[in-house]
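Here it is, the structure, as structure tokens.
As you look at this complex, bear in mind that one protein chain is not there, while each of the others sits in place.
Should a chain be cited, it is by its letter among A and B, assigned in written order, with residues numbered from 1 in that chain.
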Amino acid sequence: METIRVNETPVRTSRHFLINNVELDSTILPEKIENFENVSIIGETSKIKIEKDINNCSLTYGLGDILTSQVNEKANQKLKLQVESKTNQDIQISFELDEDNPNLIDMIDITAKENTKATIIIKYETNKAVQAFHNGIIKVLAEKDAELKMIIVNKTNLMSNNFISIENMIHENAKVDYTMIDFGGKNSITNYYSNLVGKNADNHINTIYLGRENQFFDLNYIGELRGEKSNINIEVQGALKDNAKKNFKGTIDFKKGCKKATGNENEACLLLSEQAKSLALPMLLCSEEEVEGNHSSSAGKVGDKELFYIMSRGFEKKEAMKLLVRAKFNNIIDTIKNDDLKTDILDDIEERLD
Amino acid sequence: MSKTKINDINRNIYDIKNKDEYDFKIKKGITKDIVEDISKQKNDPEWMKEFRLKALEVYNQLELPTWGPDISELNMDDIATYVRPKTSLNNSWDDVPEDIKNTFDKLGIPDAEKTSLAGVGAQYDSEVVYHSMKEELIKQGVIYTDMETAVREYPDLVKKHFMKCVPIYDHKFVALHGAVWSGGSFVYVPKGVKVDIPLQSYFRLNSPESGQFEHTLIIVDEGASLHFIEGCSAPKYNKVNLHAGCVELYVKENAYLRYSTIENWSKNMLNLNTKKAIVEKNAQVDWVTGSFGSKISMLYPMSILNGEGAKTEYTGISFAGEGQNLDTGFKVVHNSPNTSSVVNSKSISKNGGKCTYRSLVRINETATHSKSSVSCESLMLDDISISDTIPVNDIRTDEVEFSHEAKIGKISDKTIFYLMSRGLSEEDAKAMIVRGFAYPISKELPVEYAVEMNNLINLELEGAIG
Partner (left out) sequence: MSQDLLEIKDLHVNAEDKEILKGINLKIKKGDIHVIMGPNGSGKTTTANSILNNPAYQKVNGSITFEGEDITHLKTDEIARKGIFMSFQLPEEIPGVSVTNFLKYAKNKVTGKPVKVFQFKDELETYMKELNMNPKNMERSLNVGFSGGEKKKNEILQMLVLNPKLAILDETDSGLDVDAIKTVSKGIEMFKNDENAILIITHNTKILHSLKVDYVHVLVDGKIVKTGGQDLAKEIEENGYSQYK
């Protein structure tokens, strides 16, 4: 079997620990990439400039040469968004992968201009029957005082492969929030990188993932703090059923000069079966003195006491279990203000936990 | 410049250099001829000679690690792997040559032997020069001797255990160790025997451009218990010295072993050491480790919890100053049900030093109802130092409780102000906070070592502040 090696951690550790990178069967890469038509953009497009022409991009990290150059050479969807003023209405970009459009290679370039505000929702969905492939790059530039909220929803089916590389550049007083709902894919591989260059630059990442059957998640989040008083918060809550497996690699890197910066990382994985597996590498790297960094990581099953308490109120075990998993996700789901999307996600959780 | 000077003067007890006098020093480098010569010099039995040559083969095949500190400055062609001191093994300090005895005197070994130890081994360069244990332990069947004597006198025990816990394939420097090992201690505690007072082995490397490769093999039989202390130091030279020791611990059913280390190698030492314990049913191994010295350390003691109900605790502190890169941590593999591990690690970085906490917690499918909790704290004393935390948590089944916490930061200005308002100078305040930070580890050490550790902290801080 020929393999491709993707999603390298920023700092290597012993290969016996099996976390430096992920190796996948190279046949998952589609041989032929057709045009992709199923995309819709809704929202207050008057305040946002949308173009279809983007130059190739290079990534500081990304998922590796093969996948990055695939996007640069073969992208069948390119979008350039420029947020030019404050907007209260969400922009929603939906990609639907189906039999006629099974392969999506997308590049999305977002610039939030100085002192602007926007919420951008990006959804990747497949219909039930298709074996789809998605590989995309999202690049975000948040200029001074910009406020950007990104919601990325991955609802591809369990036959598909999903790859996303995200790269953010965050300037002075800019605030970039991500909510990532990672449900789909046989393999769902994410590389997330934020460069907090500006003073008071702020970045929150809230992720939930939910795995079942043979799903495999590999989340590689990297936050580099360079600006004074910059802050990054990584919160990852997940649950794994059946034979699902996840790797979480979270790096907070305090670079020289980021005086008074803060970084927090919290990762919790609920294991809902004996075969589910959680591998985590929550890294803190520090080359500056006056900083505060914390991380915590936990794994295990739903607490017996909590379960008993809920069941004593008349819930069946399965229902009680679902309730507790949802409880773990609630804080993150509440960061989504779009009610339709929220309902959609809650329904999906319900279905996936069944 | 004056800062370094303070350090150098204050380190004097560790930095006493004796003349590089020896009975025999092997040619520098690592070749088949050299390994055969070491084997001949040591009068190895045939099986050990074969073992060394096999290990050399493996050494030549294995790559250097692709992660961690850069150790490219190590050139094995510049290292003499065997230096026999100008004395044989003694059981009375009076028979140890004057300058060697003086060194151990200043390190406080004979004194500690009188007051707080049940037995002492002292190694100088490649061979053990002194070994002794209290009479009553001998009567109880406890064996505590140098490794060479063990190979000769307890061949079955040694053959059964030697490099079985740490196989030569583990990594390149373990293979090197297998090829050129010399010295070290062998301990066997028979079933049910509780050794209440610690045994201690001290390893001193005096010879420049050489390596120390001592092998420590400890078997604590069913229901027995032991506290073993390991100390190490060396004077500073301009060229690289290498330490690639190996520690193998077998803790049988219901047995207990506590393994304490104060490592204070000189700052030209590459410390690439390997330590591993196999822990059986309801047995426990506790590691207490203080790492202060060396230029580069790569050291990750490991517990393999094979028996049901096996337990392990790791309590470690490292303190990296100028020019030091201390890459340390802990590995634990849970293989059986109801096993537990507790990790408490602290590090302090100052004057451009780098501390890395690197670890693995693996809870396998078979280890249901196991627990593991990890806590790491790192203190940055200035803005030119580095502190990294790289923990891998590999959880492979659901019936477990696992938690990991890490913190990084500097001493808070508020805390310094509070202490200064009570009359402490800024330097005193910082030193007090650092000593307090290290206290959970120093309290686990025998009292002389705790004092030594506090002195080391004060001494290191004198260079860091002001």
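The definition used in the following text is that a residue touches a chain if its C-beta (ideal position, glycine included) is under 8 Å from a C-beta of that chain, and two chains touch if they have at least 3 such contacts.
The structure presented is a predicted model; accordingly, all values stated were derived computationally and were not measured.
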*Just list which of the chains on display the missing one touches.*
B
_Using the touch definition from the top, which of B:E322, B:D382 or B:D428 touches the missing chain?_
B:D428
*Given the full complex, what residues of chain B touch the hidden partner chain?*
412-415, 417-426, 428-429, 432-433, 435-440
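Assume only the chains that are shown with their structure count from here on.
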*Give, as an integer number of Å, the spacing between the C-alpha centres of chain B and chain A.*
42
*chain A to chain B touching residues, read off their complex*: 11-20, 254, 256, 259, 269, 271-301
*In the complex of these two chains, what residues of chain B are touching chain A?*
65-68, 358, 360, 365, 368, 378, 380-383, 385-410
